[in-house]
Every structure is written in C-alpha cells, then in structure tokens.
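This structure is in structure tokens; I'll ask about it shortly.
A single protein chain has been removed from this complex, and every other one stays in its place.
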C-alpha cells in the first residue's frame, strides 16, 4: 500500500455502502481492520448487485430443473439441451442505471456484458434481444434516452456481428427517472463443451486476457445498488465506454482457445471486475488464489491495488489454464491483438492474496467472505387487491375502428420498425423470422431446426397484481413461442424493482416470483438464469414492478412453423381460447380513457397450456397458415397486426354470446390465439374434441378490416397510423 | 470457380460470404487472414462486410492497409474478379481500387432493411444472371453507405457506365424517397473501369437462401460461377 | 463569428478509436508513436458579434448537444 492509504473511518465505511452491522462482520472475518483495498472488495462483493442479499431467499423458490436443463442458475448463463449434441446458452441482464446516465454507452456496455456471460461458457452468440422501458414520451429526457439507448444497443451488437432479433419497448411515466434497459444474449455451444467458472488445480496459472484495465466504472456495482437522487449527476464518471471491436476479437479468441484443451475455468469480468471474477472462480472451486497486480495490463500509470481490483473496464476475461498451456493461449490472444498476461496462480490457502510492488496489498479469506455475505429476509407488504372491472361499466368508444386507429398509433402499440431498423438483425444469415413477429426465429446454423426467442412483461399487470403479472409474463412468453410453432423450453428472468428496503416493493417482488413460479411449474418452463436489479427508484418513487421474461423455444422443422401475416385471401380466421372481455388494466382503458385501474386479466395456466398445446399441434400438422397470440390490445389489435403485416384485409363477426363490442374487440383475456386455416370448421371441431374453446370469426380478404357492427377501416390507413408515431416522435437528425 | 474471402479483425460477414459461396458455387472459398501475403490462386476474391477495426477512424481505412490488401491490389490489376460488400466496398474505396468514398448515412443512423436495386447492366462477371433494368430486393445494413465522389469523378463513373446498382422503388423508379442513405445518384454499387472489381453496400449473400425470405442475391453468385468457371 | 469547438474524451475514459489508430500506425511501420486520442472538431458560424455572449451560447450548445459531458470535455475558440 502506498503511504497515502486512507484511514478506515466510519465515513469511509459508509461511502462503501456497508452498514454498521455489515462492517462488524467484516472485522470479525478479517480479525483486524481491513485496509482500503480489502474494504473495497467487501463493499462490491456484498453489494446487492453481486450478493443478491435481498432477493436470494425468494429466488430459491423458482423452478430451475427439467430433463433438458444442463445448467440452471448459478453460472454465467443458463444452459439447455437442444438436441443433436448442441446446447443453448442464454441470459438476460439489466444496465438500467448506466443507461439513464449515459444512454449510448450505458446500453452498449450492457450488450457487451451479456454477450460475455454467454461466450464465457463456450457458446457462440447467435442472437441478441432487449427489453426497454422508457418514461412518458412528453418527459423532457425521453427522446434523448430512446435515441441513445437504441443507437448504443445497435452500435455494439452490429459491430460484434450478432443479430439483434427481438425485444420489447414501452413508455410509462413510472420510468421517467429510471429507464430499464435489459439485454439478452442467446448462444449455441456443443453440449459436451460447456465451460464453467470453478477453478481447480493448485499451482495452475491464472490468466488475464482482453482489454487493459483503466480507471473506469470504479464502484459501478455499488452504483447499480444505490437508489438515485438528484446527486446522480455527480456519479457520472462511473460510466464506461464500450469497445465492441475488442469484444469481437475477444469472442473469436476465446472460442478459438476453447477448441484447444487448455481452459480449466473461465469467467468474464463484469460488475466488480477482477474482484468478483477472481472470488467467484476461487470460491466455486474451493481454492485460494494469489495475484500479482503488477502484472495486470493497465491503461494508465500509477493505478492503485484498489483501483485495479474495482475497475469495471470492459472486454476482459479471467481464466485458469491447464499447466503448460500458457503459450498456446498467448499465441491465440496475440493473433487477435489482445492483451494477455499470466497474473497469478491457484493456491491451497483458501485465501486471496494480492501483491503489488513486492508487498501484500490485500489478504482475505475467500469462503467466509462469500458464505458470510449478508442475506436479508426483508419485510414484505402485499399490494392492495385491485377491484375487478365490469366491462359493462367501461364506456364504449365513439367508434371502435377509430379507437383501433388510436391504439395502433399510440406509443405502446405503434410499430417498432424505427428501432429494429437500427439493429443488424440479419448478420449470420440465420434469421428466419425477423423482428416484428411474436417471436423471432433463428436457424441453428447448418441445420433445418431453429430457436424461437422473445422477451415479455406487462408492467401494468404487475403493478396492479404482482402475482398475476408475474405469471402472465411467463405465460405470454410461452404463448409467443407457441405462436410461431416452437416448443417452449426455458426462460431467463430480469427482475427490475424499486428499493427492496421498502416493504411494498419487497411485497411486489415476492408476489411476482410466486406468479413466475406457478407459471413455470404449470408450463414446464424452468428458469435457468436471471438477474435482479433493485433500487430503480428516484426520490422515493419506484418504477412499476417489471419482471422481464426472456424465453427460448425449439422448432424441430423450420418448414413447419407460422408467422403473423395473413397468407392468402379466402382463408378462415379462427379464435382459440375463451373471450370474456376483460378490460381491467387494458391498453384500451389507458389509451382511450386515461385510466389505469382494475385487476389484470386472470391467468388460467391450465387453459393456457391446453390452448397452446392445441395450437402448436395444429401448426406442426400444417393446418395453420398464420398465427398470432392475443395479448395487450386484445383481439382487434391482433387482427389488425395480421392484416398490416400482409396488406390483406379481413372481415370478422362477433360470435353469439360475445361481450359488448368494445370489450370483445379490446378485452385482454389470456390464453388466446388467432389462426388462419383453409378449413375453419374442421379446426374448430378438432378443438372441440380436445375441449378447447374455438370459433370461426371470419375470413381473410380485401383491403379493409371489418368488424361487423363496428365498421370498416382500410389496412393502408391502419398501417399509416401504425408506422407513423415513432419516426415522427424521434424526428430526423441527431438523436 | 475458386474463391477466397479476406478476413480482417472485426469482419463479421466473412462466414456469411463463405456459406453463400460454398453453397452456390459448390466450392468452399479459402479464408485468408488479413496478415497473409500469399494469396491462393483464385478466380474471385471477396472482401466481406463487418466492422474491420471497429470502423474506427473511417470505415475501411485501416483494413485497406493490411498486407492481404496489397496482394488484392496486385491481383485486381491482373484482372482477377474482386467483390467488396458493405465494409468490403468501403475497404475497396479506401484502398483506391474503386473511386469515391462512403460517408455517414444522411440520417446518421445505422440502417438494416431490404431495399430495391435497379440493375444497371448485365455485364460479366458480376451481373450476368440479372437483366439490365431488373429490380431486385437485397438487404442493407450499414451506417456509412452514403456514396460520394467529386463532380468530375462522378461524371466519369456515370459516363463510363461504372454504376452497377442504384437504389430504387419496387417499380424501378430511382427516387429520392428510395435512397436510404443519401448516396449521390442513388448509387448502391459501382465497378472499376475494367469491370473486374465491384463494390456494393447491399448484401447479396444475405438473401441467397430460400429460408430467408428471398433469393435475389443468389443470381450474383450463380453469375460469377458461370462467368469465372 | 466563427466558433471552433474541440470535444475530447475526459482523461481516463477509454478511447477505443484512439487505441485502434495507434495500433494501425504501428502496423503501418510508424514507430515511436505513443498515446493517440481521437476527438471531434466542430466549426460553426453564429450571428453574434460579442465574444462573451458568443462563448456563452456555444457553451450552451456544447452542454446540450455537441458534447456528452458524462465522458467528454469541450473547448471553445472564437475567430472574429
């Protein structure tokens, strides 16, 4: 340590985000006062971000196993078996706070981080997704944030050459002070070549590769765990700059090295950089580690051990190699023009010993630090139960078709083309279904099979009734996969919430988890990875609870799938699932009446499963030509989307016994699909045999969308409304 | 037909080009790392898309100086066919193999979407399988595709029939609305004077597979295969 | 009057472009090249004759648009 090392005063402890009790535990573990480097290490390791101290108790409730799960939560990403000796590796992660402070770099480095989680495990990334929640469109910051975040996601993903194929985006004043940027990466690896983080082999070399370490983002992990207030601006320098070019080289170099028999353990340096990566590797392997900080490649002179250990410089990897394999590794990294250094070795001491300039800069016990990490059983208060809205009590619009046009030109329902136009969604030439459908479909390279991918969450439902909202998010993602003909396999979740120290927030969290759990169990849809982002709160006001679900499904034969557009005129349109006309928490209520009240639609998981299994069967058998699931916006919005995607109209007639016209058109009952088929009555009779509600609603054809009793509107006019809002809102020129 | 694909640090359409060439011409291309100075004897050299060197400084600028490009220049001078797609086009202009430059898109945004192109002629070796005036649909994916040349150069390019493709609407009309990036004369692709070097911003290799919603790019590789044996 | 604005990355912020340029110069055979940093240079005409006011206005433009003050610094020079 340098002579100027700061004394460990209570203020210094507090500035490191450690409570008095937590610090007492530090003293106990150390048996002495820690120095500043050691304190910094405790601080990041025990931050909410790294320790999951508020969420761990609840996350344990999630179902994480299935015969096809190769690796559930606990590693860098989840791994599932997709047959033919291949595995799909995927995870989602938030970069909310950095993206609010610096939208371009915050979002870009979010993409970079999640890509590393996936290729660290030996997978080649094949698709990126993102789930975005912005503040109200008329909030002064929103336009700038949308422009920057989208450009940042594109800027990074496009450069590394991984297609960004799907995502979600919505706007609500609840996110004015805390936008959400959740990024997901999907990769493919050989099922027998998955790489894990657990270090082993006393004496084995510990190797650093990638970019040099600079003073960026020091304390990013604690920033991500601290609530915002108006001094957030002062924390600005903690934002990092991404270097997607280096990431691309790192992907290629790591995959090349992984093909050699050289790596024992590998871990990317994400939040809390060298600290968390080295602790994780040593901790999981039950070994000690000694690192010579003088050997760490640094970008600037005079970096202290504290800075080196806490730096969040991007595009870095830590590995434990088999003895004698250093030269092969070095050759590969040098070919790719990346830094490479042997910085330490594994020991049998169970301790982490850091050396700098010949002296010991830090000496900490590994297991006690991880095992004694605080776990909180925070108090929870349940969300008050919303009253169920009687559809009859919700006013009808002046014109149902006018209301449809209003909905389609609203911020939450308009086309997202402006966004995905900025993402290279075709590179790798395996994108079979591009953005814009229920789920994107990416071919498994060199085969006739494909993965379907989607992200979903309706925060309005979650806010009104967190348990229903959590279940609905899972069910909707399952439905979106089903709608393209995929067999849903597993999910990753990204839990975005406010301050967990507030019982109402913790109540939302616990209930959302419960809903997710029930849906996962009912749908055989385990959680294999995830991420928790708390403290999405400004001046005491939390965001809507937002448990984003990222889901993966498998299509065994790409010639047997469906998509949203109507395929031909004169086909029957069949509605699958029961329609009650549920308008609580609906888009109709929000966009046309400015109301956000009522209970969300109930989620009947048994019906969800039965309906979905039936629809998938019909798709795979070839009976279905187009399919779209019904979600927010309801039936008429879904029909309009099918029409707009094809340029072909349709005529629909509400069946006998249908609810009031506006409730029939815009009700958000779950578990429903619209499908087209050559022979509607035959499909309906098969459904009846299976006990599935189904009705022929009408026929495709013409250039207008007609709902009997409500009127007619041209598809061209709908499309103009649909495509217009976002480009007009974003304007031209510099974002 | 034998072909080679040059790979730079940051190339990311190299595999796509490899797959298209292998599948359509029947012979897998040789993948050549940018540091190599010994190019295999081939009939076609493809310079693929991507972000060579991150597109830092200027798109294509750093790759244009790589050892492999020195060889490509020699081969081009000797008449070997050279195809540059997207970043490859940018590299060929930076390397002086094609005139003009590709500046930042007028919208300043990255754009990924299908566009329509009017094929300006059906000369060998690149466009023999297209008809002059044919309208094809091919995707673009770039931030720097805004073709620019000074007035004199542009006159020469136009005068000598070096324009290979122009952005157009689905009916083949070359309009401002159909110009995605601000390119002069809606130019999407050009040849050198001799006709053996072609650069284009759109990606023919991306729509050359029945499963990917279009195969208008396929004819380029079939044509090359036919013209170059 | 004409304002000339330099926008540069703050010290300590990673400059991927500068780094790549430095490497490229090296591989082109230029030896002895140390740190390379890349920034933006913006020239603009403004209809303002008073230097103090001009500086204030351009400063506001920098804060609002031209520079990303989270990671960048800016410097304004005025030509009469």
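Letters A, B and C mark the chains in the order given here, with residues in each chain numbered from 1 onward.
Please note the rule applied: a contact is a pair of C-beta atoms (placed from the backbone, for glycine too) under 8 Å apart; a residue touches a chain by one contact, two chains touch by 3 or more.
None of these values were measured; they are calculated from a predicted model.
Residue B:62 is the one among B:47, B:62 or B:81 that touches the chain missing from this view.
By the touch rule set out above, subunit C reaches the unshown chain at residues 6-8, 18, 21-22, 24-25, 28, 30, 32-48, 57, 60-61, 64-66.
Although one chain is hidden here, its contacts on subunit B can still be listed: residues 57-58, 61-62, 65, 94, 100-101, 103-106, 108, 146, 148-150, 182.
Operating definition for what follows: only the chains that are shown with their structure count from here on.
Centre to centre, using the average C-alpha position, subunit B and subunit C are separated by 34 Å.
Here the spacing of subunit A and subunit C, counted between their Cα centres, is 36 Å. Subunit C has residues 16, 20 in contact with two or more other chains.
Residues of subunit A found to touch two or more other chains are 243, 245-246, 337, 734.
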